[in-house]
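Structure below; questions to follow.
All protein chains of the complex are present and in place, except for one that has been dropped.
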Amino acid sequence: MAIITLLSDFGLKDTYVAEMKAVILSINPNAVIVDLTHEIPKYDIRLGAFALASAAPYFPRNTVHLAVVDPSVGSKRKPIVVETKKNMYVGPDNGLLMLAAETEEVNEVFEITQKRFMRKDVSNTFHGRDLFSPVAAYLSKGVQAKEIGKPLKMYSKPSFSSASTEDGFVDCEVLHIDSFGNVITNVRREDLFAIGARLGSRLRLGNRRFTFLQTYSDVARRSFLGLIGSHGFFEIASNQHNAARLLHLKTGKKLRLSVTN
Amino acid sequence: MAIITLLSDFGLKDTYVAEMKAVILSINPNAVIVDLTHEIPKYDIRLGAFALASAAPYFPRNTVHLAVVDPSVGSKRKPIVVETKKNMYVGPDNGLLMLAAETEEVNEVFEITQKRFMRKDVSNTFHGRDLFSPVAAYLSKGVQAKEIGKPLKMYSKPSFSSASTEDGFVDCEVLHIDSFGNVITNVRREDLFAIGARLGSRLRLGNRRFTFLQTYSDVARRSFLGLIGSHGFFEIASNQHNAARLLHLKTGKKLRLSVTN
Partner (left out) sequence: MAIITLLSDFGLKDTYVAEMKAVILSINPNAVIVDLTHEIPKYDIRLGAFALASAAPYFPRNTVHLAVVDPSVGSKRKPIVVETKKNMYVGPDNGLLMLAAETEEVNEVFEITQKRFMRKDVSNTFHGRDLFSPVAAYLSKGVQAKEIGKPLKMYSKPSFSSASTEDGFVDCEVLHIDSFGNVITNVRREDLFAIGARLGSRLRLGNRRFTFLQTYSDVARRSFLGLIGSHGFFEIASNQHNAARLLHLKTGKKLRLSVTN
């Protein structure tokens, strides 16, 4: 079986997504295509990265994840394949793929260069269909990433793609505020372990202190807590309350989280 | 072939539906997954039940229908499998599955108890992914419902799940008012037969009388009629007019329908 997932900001009104599927099925008729979502707000790379990283862990090994949120299509930004310990990611070199890829440990990143794995006429405006889709289809048929391009040493690693841990603290960033006001960061369980935090540990953010727990109802109403959400990232929440508003936090805000015990 | 259908109130912006598909395909790579709809208004069990019951009859025998409109996820409401003469239904024990299941005649209802058919960490908030999806995938591979759980005698049968017939009348309920104002009830063709109604019979609702016919244009403009809609349920309509408004009927309203001939 070869699963290819698709994520984009194309929406479902136009036939863009269908055209990508047409190209994929023309090359690999046995591909099983799963839409992650096509309702990412236009050009919102950070939210696209969060959605991709949230869904990818549930797919079996050797899935090919194709993601396109690509405000710089047609410019010099490179088309890439990211090979991780578990999967392949195909898309633009703008950070979109890296949050998910870093979770699985990156083997190597390749710039897509071989024209024989692209459509004949690559438009300037629709690399999703003309370049990324054929590449994903060939990867799903067993073509190796190294056949499709050349190793890329310098690639985009935006600040949100991984948190950085030091002795006793982690420098991180707000990835997303969900509709409940929960503040989702780019910190993973491993990052917390690395700084010595365990379930029950006391954490500090600015002058706020709260406990690392399992679920919202582990604290009194309106109290703060930290937990790993179902998306796999650390979030700061307030039981039945809007934590983002209380903490004046927005997407993209840089934070330092430390252990106090 | 193993078809699994999905219905939910999750929408398509988030990756929740994709995560369910990922779990299903991890267990049964050959499953053919069909989305019924994910645009059920949040927590609207009745409308979810109506949508499931409308679509299910068109699927082949042995389809597994997974439906999640689940306001009480994480509470004591039980996860169930309903085995009918034709299909399997997987979802919460809140009535969502019963309107469709009753149409096909229920063999047995099982409470899902066997942890080996669930994901390792079942979250409190997302049984769709962690519990219902793996169970549906195993059922689609031929696992028997009785291996997955234990027979459940007391399960939720909300008033809308079936109409009740007596000699000459049927006690029923308004399931849904569609965008034309047609009043769709939970009465099936069999229920009408059971009370002696045939095409052409005169029916009575309160002090209104109308005929059981085939299509809207069988009566004059603005006249009332009853018919079996394409969803398979009995509806009360007014040709080119809003029957619900004229009759002051709303979703959930209890009705008594009788034959007058």
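Annotations
Going by the order they are written in, the chains are A and B; count residues from 1 in each one.
We adopt the following convention: contacts are C-beta pairs under 8 Å (C-beta built on N, C-alpha and C of every residue); 3 or more make two chains touch, one makes a residue touch a chain.
Source: prediction; values computed, not measured.
Only one of A:S123, A:Q214 or A:T260 touches the absent chain when the whole complex is considered: A:S123.
Between the chain not shown and the residues A:P29, A:G142 or A:G206, the one that touches is A:P29.
Of the candidate positions B:L36, B:A49 or B:C172, contact with the hidden chain is made by B:L36. One of B:S26, B:S54 or B:S161 touches the chain omitted from the figure, and that residue is B:S54. In the full complex, the hidden chain is touched by subunit A at residues 12-15, 18-19, 21-23, 25-26, 29-30, 123-126, 129. The chain not shown here touches subunit B at positions 1, 3, 5, 7, 12, 32, 34-39, 51, 54-55, 58-60, 215, 230.
Operating definition for what follows: only the chains that are shown with their structure count from here on.
Overlaying subunit A on subunit B by C-alpha atoms takes a rotation of 120 degrees, rounded in steps of 5. Our note on geometry: subunit A versus subunit B, Cα centroid distance of 36 Å, whole angstroms.
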